[in-house]
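Only one protein chain is missing; all other protein chains are in place.
Let's look at chain A:
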Amino acid sequence: MNRLALPLLLAGLLGTGLAHAGPVVHVTASHAWIRVLPGSLPAGAYVTLRNDSDKAVSLTGASSPAYGEAMLHESSAAGGMNRMTMVDALPIPARGMQALQPGGYHLMLMHAKQPVRPGDTVRVVLQFGNGGTLPVDFTARPANAVDDTH
């Protein structure tokens, strides 16, 4: 094997890996952040998603190498009560936006494998209804952050 072969082989493997990621999703992510809570408490993760295609697509779940489990949830307030419910699929309209933000849709990240600290960058892979995935880097922010800038 000459000096060129190894990088080529690696590139080939990488390409195979990408092909296994499934269908392409035309979704871009912004304002991705995690509210870090002390100890092993679950954390809320937020992101704004934009669908650049002419077809609606649904966010169906997420996973992260930094957490044992990630779930898609919705907080709601009705009759003076706060409630949290599981969400199976969150639609992002064609050429539209969907925001996961405090007090509404959010990802619940549980069982951090290592302590996550404010300032850390955490990779979260978003899963979509068509089988596609989108890796997004989330910024860890302190517990008392109100949004991704304050």
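Throughout what follows, a residue touches a chain if its C-beta (ideal position, glycine included) is under 8 Å from a C-beta of that chain, and two chains touch if they have at least 3 such contacts; residues count from 1.
Keep this in mind: contacts and distances are computed from a predicted model.
A single chain of the complex does not appear, and UniProt lists its protein name as "SCO family protein", one of "NADH-quinone oxidoreductase subunit A", "Aromatic ring-hydroxylating dioxygenase subunit alpha", "SCO family protein" or "Branched-chain amino acid ABC transporter permease".
Only one of A:22, A:65 or A:103 touches the chain withheld from this view, namely A:103.
Touch with the chain omitted from the figure is made, among A:24, A:56 or A:84, by A:84. Although one chain is not drawn, its touching partners on chain A can still be listed: residues 35, 37-39, 41-44, 71, 73, 75, 77, 80-86, 102-103, 106, 108-109, 142-146.
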